[in-house]
Structures are given as C-alpha cells and as structure tokens.
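Sharing a structure with you now.
The complex is shown incomplete by one protein chain, all other protein chains being positioned as in the whole.
After this line comes subunit A, so read on.
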Amino acid sequence: MATHVRAEAPPARPAWRSRLYRFDLKASPYAFIAPFFICFAAFGLFPLIWTGWLSLHYVDLLKPDVMEWRGFGNYTRLWSNDQFWTALRNTFTIGVISTVPQLLMALGLAHLLNYRMRGRGFFRVAILAPYATSIAAATLVFVQLFNPDYGFINWMLNAVGIHPNWYSETWPSQIAISTIVTWRWTGYNALIYLAAMQAVPKDLYEAASLDGANRWQQFTRITIPSIRPTIMFTIIVSTIGATQLFGEPMLFGGGVGVSGGSAHQFQTLSLYLYELGWPSRQLGRASAVAWTMLLLLLLIGLVQYLITRYRKRHELGG
C-alpha cells in the first residue's frame, strides 16, 4: 500500500493527454467496481426496500398493482400466528442440528487430511463430491434413503429395532433434512479448514510434540486457536445458509413440501414466505416474513458482534 502512484504526468506530455491520464487514474477504479454495485443496487438493494414497502400493504399476487395500505397490520398478524412461530422454531432447530455437527465433523476431517498419507488426493475429491450434487438431486436421493417403509436407513435400523417415520414425525424429519445439508457441505467446509490449517507453521507442532503433547492436545491447543478466524467465518456463513433453507424441506416434503409436511413439522421461514406469497397469493404478508428475516439476521449479527467484542476485551483483560 505504501507505493503511491503519482498523479502528475511528465511535463513533456501534451496537456490533453495528461488530463486524460489523470482522469483515467481517478475514474477507472470506480468504473471497475461499478458493475458490481449497479447490479447489487438493481437486483438486491432496490428490491429489498420495495419488499419493505410491500410489507405494509395488502397485495394480491395476481393483481399486484392494487395496493391496500395496512400499516403494520401484516406484522402484528404474522407475529401472533402460530404457524410463523413454528416456522421460526423449525428454522432454528434445523439450523442448529445441521450446522453444529457439520462444522465439528469438518474440523475433524480437515485435521485428518492434514496428515501425511497415501491417497490424500482421493479423499479430498471424495468428500467434496456431495458439493457437486444439487439441492434437488441430493434431496430426492435422501427422500428414498429415508423412506420409512423401504428406505436404506430404516433397513439398517431394523438391526437395532427402531423404525422412525422420517417423513411425519417432527424430530426425525428435521434430522433427515439436516442430514442432507450436512452431507452436502461437510466436505467443503473441511477443505476450507484444511486451507487454514496448512497456514499454521509446522514448527509449532514439532515443538509441541518434543514437549510431549499428544495429538489431541496439539489439535486443541495449536490448531483450533490458530484457525479461529476461519471457524468464525464458516459459522457466520452457515448461519446465513441455515436462515435461508428452502429447497431441502420443500422437496423432502414431496406433495406437502410447501407447507413443510402435513403438520408444518419441518416448514422453515423461507418455505412459509413462499407459501404465503405464491400458493396463498398474499405478497404483502410474504414481504412481512422477508423483513422479519432481515430483522432476525441483523439481531444475530449484533449478538455475534457483541460476543466477539466481549471476548476480545475479556482476553485482553485477563
């Protein structure tokens, strides 16, 4: 950053050229970042604000030009609705049981992949293969594997004598959906952790093993603290992904996917938004769900920010 490109052109140049040069230097950075910001403004920010405006109205999907002012009516109605709270709770529980085991397993796998071994290339590509599988394809496959009557998983569980109904019971269905998410993303996160682990200086481990630290101690005392920023990053990204969960529960439910199962047992907020906006045709209420999601994300962000700040201060203090 210290190298500053000097704006003055050599005096020998004609004046118009030097002016052009200076203009190029000043304007081109903005020209280079402009496409991103223009697209974001057009397809991200502007619709986001419009969604907020829609959420204060009654709007029919088929007659979107007729807007009837509702004030905060959509929000009060939403927040007093049981189905909304079910969807919120489901989004949270599915988020936790898909994110926490996923990231823990990814950490373990990354640690193993960081060893010197034969076939490391194979293992890396193998655990990344689910990442190449789409939400739709993966979900359709797992719907089969989780089928209560003839699915592979219940066939295996016969051995221990349990037959959960992965479709209709609340916890089994949420675990099944979380399994799809975990299956698709564990390998990807493992490779991200692996990248961070490879940046940890090797002499740290050598010194630790000379001091008699076993592998577990090396993992908890050296690896984890060294890659903490990466762990934070994956936690944030997974949290965002969990709040948006849509395709997996939608397709897992088959014919009743939009309502998240016959008793909404696995309906997420995104599904609820879709159900209100499209099958029920109430765009205003759907917009209120969208903005509630935004408020929740801001709240989560604030909590995460406060935690990191508290931890920083705590660590500095003691």
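The criterion applied here is as follows: a residue touches a chain if its C-beta (ideal position, glycine included) is under 8 Å from a C-beta of that chain, and two chains touch if they have at least 3 such contacts; residues count from 1.
Here is the rule we go by: contacts and distances are computed from a predicted model.
Peer 1: Looking at UniProt, which of "RNA polymerase sigma factor", "ATP-binding cassette domain-containing protein", "Sugar ABC transporter permease" or "Lactate utilization protein C" names the chain we cannot see?
Peer 2: For the chain missing from the view, the UniProt record says "Sugar ABC transporter permease".
Peer 1: Pick out the residues on subunit A that sit against the missing chain.
Peer 2: Touch with the absent chain occurs at residues 3-5, 20-21, 24-26, 28-33, 35-37, 39-40, 43-44, 46-48, 50-51, 54, 64, 105, 108-109, 112-117, 121-145, 149-152, 154-155, 183, 186-189, 191-192, 194-196, 198-199, 201-202, 205-206, 209, 215, 218, 227, 229-230, 233-234, 236-237, 240, 243-244, 246-247, 250-251, 254-257, 269-270, 273-274, 277-278, 283, 286-287, 290-291, 293-294, 297, 301.
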